[in-house]
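Structure in structure tokens, see below.
Left out: one protein chain. Kept in place: all the others.
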Amino acid sequence: MARKKLNIGLIGYGFMGRAHSNAYAQVNKFFDLGYEPVLKAACARKEDKLKPFAENWGWESMESDWRKLIARDDIDVVDISVPNNLHRDIAVAAAQAGKMILCEKPLAMNAAEGLEMTEAVEKAGVANMVWFNYRRVPAISLAKQLIDEGRLGRIFHYRAKYLQDWTINENVPLGGQTLWRLDIDAAGSGVTGDLLAHSIDTAIWLIGGVDKVCGMTETFVKERELQDQPGVRMPVGIDDACAFLAKFKNGALSTFESTRYARGRKNQNTFEVNGEHGSLYFDLEDAHQLQYYDNRLDSHVHGWQTILVTDFEHPYMNKYWVPGCTIGYEHTFINALADFIKGLDTGVPVRPNFRDALETQRVCDAALKSAKTEKWEKVQG
Amino acid sequence: MARKKLNIGLIGYGFMGRAHSNAYAQVNKFFDLGYEPVLKAACARKEDKLKPFAENWGWESMESDWRKLIARDDIDVVDISVPNNLHRDIAVAAAQAGKMILCEKPLAMNAAEGLEMTEAVEKAGVANMVWFNYRRVPAISLAKQLIDEGRLGRIFHYRAKYLQDWTINENVPLGGQTLWRLDIDAAGSGVTGDLLAHSIDTAIWLIGGVDKVCGMTETFVKERELQDQPGVRMPVGIDDACAFLAKFKNGALSTFESTRYARGRKNQNTFEVNGEHGSLYFDLEDAHQLQYYDNRLDSHVHGWQTILVTDFEHPYMNKYWVPGCTIGYEHTFINALADFIKGLDTGVPVRPNFRDALETQRVCDAALKSAKTEKWEKVQG
Amino acid sequence: MARKKLNIGLIGYGFMGRAHSNAYAQVNKFFDLGYEPVLKAACARKEDKLKPFAENWGWESMESDWRKLIARDDIDVVDISVPNNLHRDIAVAAAQAGKMILCEKPLAMNAAEGLEMTEAVEKAGVANMVWFNYRRVPAISLAKQLIDEGRLGRIFHYRAKYLQDWTINENVPLGGQTLWRLDIDAAGSGVTGDLLAHSIDTAIWLIGGVDKVCGMTETFVKERELQDQPGVRMPVGIDDACAFLAKFKNGALSTFESTRYARGRKNQNTFEVNGEHGSLYFDLEDAHQLQYYDNRLDSHVHGWQTILVTDFEHPYMNKYWVPGCTIGYEHTFINALADFIKGLDTGVPVRPNFRDALETQRVCDAALKSAKTEKWEKVQG
Partner (left out) sequence: MARKKLNIGLIGYGFMGRAHSNAYAQVNKFFDLGYEPVLKAACARKEDKLKPFAENWGWESMESDWRKLIARDDIDVVDISVPNNLHRDIAVAAAQAGKMILCEKPLAMNAAEGLEMTEAVEKAGVANMVWFNYRRVPAISLAKQLIDEGRLGRIFHYRAKYLQDWTINENVPLGGQTLWRLDIDAAGSGVTGDLLAHSIDTAIWLIGGVDKVCGMTETFVKERELQDQPGVRMPVGIDDACAFLAKFKNGALSTFESTRYARGRKNQNTFEVNGEHGSLYFDLEDAHQLQYYDNRLDSHVHGWQTILVTDFEHPYMNKYWVPGCTIGYEHTFINALADFIKGLDTGVPVRPNFRDALETQRVCDAALKSAKTEKWEKVQG
């Protein structure tokens, strides 16, 4: 098949820059698509850091100013993989320049910024996606499919956790290239934007919108050294942990919790949905499994089925290897990219787009506000 | 060893009446104690129901009025195994009569009643215990031991769930002998008193007192038929589900959730504690296991250890069979009773006593109040 | 209900003596039966050991010579709970005296003895059962039920393990009251008779008879101190480990393995059956669960279902507590006893009887013989 070229301009060379670069290089190996991403240009201020990155992943050129990248005619898609405090300006400018945009999550520092961005892409009419990659974990996509098949019936409960433990040590510094997620000015929030945004995106996708929330946050380590300035200590402004109660528009009761202080939990992103006819459970630490309880089976064989999501019948899996063979973290980005391109192929835009991510941002904002007001807060929008 | 007799008067012949009767019959088979419970008298209003129960379990006599039971000189201990709305009157009267009291949980309809009861037993100076039997699941006792050994360090998080699914069917009736737990007048509350009380008791025992809470409740099925009056329907007054956020006095953040609408969860009473040096996880559906994460092991072998709590080194287990052999639900009552008697033997009273249970009741009350006020509520006392 | 008395004479006061005594005391509390066991007499040579045992469990009288016990008119049932080397003589004598017999497993020292015993009870026409208690684990009974319902179809594979680790320490002594299982003269074999006999009994019950086997054994610790004669060491004659391949009469291929040198496995008695339409998996260390794979479900939701075998629909469970509440090791004996009595009530004798146990014994013998001949051995009979 003759594929059209899709020229990518990537801003950022960190962890997400790597994951996205890999996706661009790999997507056509596994998916049959109308477009072929070209790793056209990588952009970052620090050229010495950018260069080995660009060489390693095969980026054809480099830019040190994102405005120049956006100005280039040979760029079709701008990929925003920088800290959250830069998302808004880049996205708005890229939209105005008519570029398609792939933006890392969370969409923005807050919903106000997110709204600006959303209006910008919608006004410009450019294709846009937010990298909530976990929707494309095959097991989570399968959960969506089972719900859409009507297997759960009325939903009573949803509970989500996203637990990690890597900041318990108070000697972990803050800021800089790799630890900007601990810097309130760069990240906008702590676990809420970083982790709960994933949980919320998944929840809304699976069972619909959130009506109101009531939350609490905590910062366990109050002060940390700056990564880039050894010896200089700074107050920690982010939420180390956040938990909130939620009522969904469909009447479901829900709890959400995230922390980086859950000793022994490395990347435990879980959800459970309880419906009238069945339930689902997922844990990212066992990403290739989906647990399903089907109450309509004979009553003496009821049980939680551990579906090994590696069969050809399962979402995405027929693109890769054979039943029983797992894919890994990086493939969620490949899958997301494939879906983005499929959206271009078919004219049915991919989700989650900026507007979807704005909805998630609004839940984050409401949770954080609620933690301050100590009251329930309605989700805006 | 010459054991002293401990004459028991049991009020109630339901599910708990069975569990307690079994404990009285079995405790001396497994534990070496200074007292031997004697199944002296069983008491209930409906003689036709009481009789087969009493015969089956070997109760020596019957009473139809609890006041008469309390008045009997040959009764040392009054066991309150009736619906919650009767706890207060019986307990106060029994205390005034100088009887020891074993009371089913929750202590009372609310904290006000609970306080009356607590003051009554304390004034009378009678031995008292509340049957929070799950403290005596060996794995939960082991959790307590590991925390007391200092294995977790500073506690950051506690999360508890108690999920069941038996009331989803709206044809389940309400009230009567077996379904009084769905009747607000008999039970005082729904899952909060029935299930969360267990979770709260365990939490306080393990990591200390709760400062404040913020909760929500829901009643999914609004009306049910009366068990005793087929065709007559009544509004459901209890909480079908309750979830709350909590801040502990030690600074730990916590979530609690309970429901009878979690399809596929039969008796899933879980907790997880996350501390600086380690974490613990327990699930009553795998009651013989405790999961422990020890961060002080070599970093490349870190992992959640599934401790099979059946060894002689484990709490209570050297009283029963051999390593690898489990005990069941009923043994938690035997263990609790053994501890009560040991308290008599040693003069160090068993816990949880009425005052402990009052503290739990106050957390329940605060959660329910908070669900109404839609605000955080301080735990009283 | 007016129950008839069933006078029990128990020979032996060890671990099994305790488990059986408990069953006699408890069975009528939970099961509605036509007979009520009476703990009539306990028998053992060492009176000083027997006395506290008899008192603790409520045995009405004591005997020091099993022949006298058998001679008593007031004994209906003889329960053989002594080391294996005594089974044959007692059983034959008891049968000749017209007593019903409940015999601990394995049936005998070897199949020759087992045949004598079987012919004796059949000739005498007395009720007989062998205490293969694990058949009465509710999850194993459920496995039987699912197979009988035709849910697996043609059976391809059966694999069984029974792993423990308590004899790795070479300082564990041998012989005496509690360690006779390590003494070849008392036990007849090591893990083969003690553990694999359970596995074989379950296998035959579930999928039918064994045609031929090929095995190997090992004795890892060659010499141990005598428990009763500190300082005296003796060669170890038993098999510490035994594994064998088996072909079943129905064409299924099978592996069996047992050892007391599997570090970390306390009582891991497992089996897996693979059939055309489905599979089953069980592990005694999670005794309340049965795993079931049903290939006839929709192909995208296939998965191993973990059936929590605590519902009223499950074997035996409606006799005890409520869904979600487990029973323990001791209840397998109560269940077996209830089934024995039900056999008396209904006239349909309980299984496994002596003849069933003889079949298991023959598989054990063939496996042990094969380990010596280093060839496949046909199962006799």
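Chains here go by letter, A, B and C, matching the order in which they are written, and residues are numbered from 1 within each.
In the analysis below, a contact is a pair of C-beta atoms (placed from the backbone, for glycine too) under 8 Å apart; a residue touches a chain by one contact, two chains touch by 3 or more.
Here the structure is a predicted model, which is why all the values come from computation and not from measurement.
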item: Touching residue (missing chain; options C:22, C:274 or C:289); value: C:274
item: Contact with the hidden chain (one of C:51, C:144 or C:247); value: C:247
item: Residue touching the undisplayed chain, where the options are C:72, C:159, C:198 or C:355; value: C:159
item: Residues belonging to chain C that touch the chain removed from view; value: 152, 156-157, 159, 161, 163, 165, 168, 214-216, 218, 220, 241, 243-245, 247, 251, 253, 255, 257, 259, 261-265, 272, 274-279, 293, 295, 302, 304, 374-376
item: Where the unshown chain meets chain B, residue by residue; value: 142, 145-146, 290-292, 294, 297, 299-308, 311, 313-314
item: Contact footprint on chain A, counting only the chain that is left out; value: 15, 19, 22, 25-26, 28-29, 56-57, 164, 166, 266-268, 284-287, 308, 310-311, 320-331
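Quick note on the criterion: only the chains that are shown with their structure count from here on.
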item: Between chain A and chain C, centroid-to-centroid distance (C-alpha), Å; value: 55
item: Distance between the centres, which are taken as Cα means, of chain C and chain B, whole angstrom; value: 36
item: Multi-chain contact sites of chain C, meaning residues that touch two or more partners; value: 308, 311
